[in-house]
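Working notes, structure below.
As you look at this complex, bear in mind that one protein chain is not there, while each of the others sits in place.
Entry: subunit A
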Amino acid sequence: MSDTAVAPSKEKTSFRGNGGVRGWFGRQPTWVRAIVTVVALVLAILLPYAGDVPLIGPQIVTQGIDWPSSLFNMSYYVLLALGLNVVVGYAGLLDLGYVGFFAIGAYGTALLTSRDSLLYAHSGWSWLAAAPVALAITMAAGLILGWPTLRLRGDYLAIVTLGFAEIIRIVATSTPNFLRGDRGFTNIPHPPGQGSDGKPIFGVTDATPYFWLGLGVIVVVILGVRNLDRSRVGRSWLAIREDEEAAEIMGVRTTRFKLWAFAIGAFIGGLGGVLFAGEQGFINSQTFVLQFSILVLAGVVMGGSGNMAGAILGGALISYIPDRLRGISDPFFHTDLYEYRFAIFGVVIIVIMVLRPQGLIPSRRRAMELKDREKEVAPQ
């Protein structure tokens, strides 16, 4: 009796999975999808002027921090979320020390360009010249960390990556001449370029150009990761995520493809670091606290791990919500609400994992895997 009662409702939920906005989007012809994408991109480019929109504009923009800077913050958080999504969402490897790669990218840039660096001889490198070298270093770090650790089980991997990020922070705080601890690196050059009036495009007062630069990098990363995901590499990741042993038996070289995911994730994280160093002009060891990686992980999981739209939404939210809370004090202790950001996210992570383990915009594939799992294991 109960079987017949349950069956139709299951049918209905799986059908609803194809409905909604995404289902509609998937059914449209190519030209409609192209137009929607272009409109979304144009809206994103126009975001710095959101404050000028009557009525809703002032509600959206941040108060305690100027709006273009907040948008730039969002752009590098989205970049980090996209990178971590490759590692956690696609390959299913839990990396708790992702901030380590962000730090290596930023420190690599600083070491090559800043006047405070040991490597600074007569003239530093330009930001553009330092960027590829810093990225190569980050990718190499990803390979060096990944090679011995990727054979470990998931939960061990989490702790080892956590340790990796902590070691980088400890090295940064305890080497006063090399990574300069709290004093940090000043005078990191900005990205190149001059406007028609002779002023540099990437100045210090207005963060809007940095946001556009970040947006451009995000678009490139999305295209790159999307192509990878649809290639042999992406299918290997999927196989590893669903059942590593089965994948190995079917001839997928699991260690190699896990290493790929790690290196690509590291690369994207490093990209975030390079952009960050270029905008701030200053970094020190305080920038790279461990909570940072956990925050990005929360973003990926919250948005829906394994889905790029989810990662983008999650990355944007983890940056936007605290920035929006800045400059607003709570009614009880009169502390800036920004102080509570990690505590609030801790609670949000639990609530989301319990109520909606697949995330806000779940990957269709991941949702199916979760459902499959629930069926596989007998309820206790």
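Throughout what follows, contacts are C-beta pairs under 8 Å (C-beta built on N, C-alpha and C of every residue); 3 or more make two chains touch, one makes a residue touch a chain; residues count from 1.
Convention: contacts and distances are computed from a predicted model.
Asker: There's a gap in the complex where one chain should be. From "Spermidine/putrescine transport system substrate-binding protein", "Transketolase", "Branched-chain amino acid ABC transporter (LivH)" or "RNA polymerase subunit sigma-24", what does UniProt name that chain?
Answerer: The UniProt record for the chain left out of view names it "Branched-chain amino acid ABC transporter (LivH)".
Asker: Any idea which of A:40, A:136, A:170 or A:204 touches the chain not displayed?
Answerer: Of the candidates A:40, A:136, A:170 or A:204, A:170 is in touch with the missing chain.
Asker: Consider the whole complex, including the chain that is not shown, and state which of A:44, A:160, A:222 or A:368 touches that chain.
Answerer: A:160
Asker: I'm checking contacts with the chain that's been left out. Which of A:71, A:277 or A:301 qualifies?
Answerer: Counting the whole complex, the residue in contact with the absent chain is A:301.
Asker: Of A:51, A:64, A:224 or A:346, which sits in contact with the chain we cannot see?
Answerer: A:346
Asker: For subunit A, which residues lie in contact with the unshown chain of the complex?
Answerer: 92, 94, 96, 148-149, 152, 154-156, 158-160, 162-164, 166-167, 170-171, 173-174, 291, 294, 297-298, 301, 333, 335, 339-340, 342-343, 345-350, 353-354, 357, 370, 373-374, 377, 379-380
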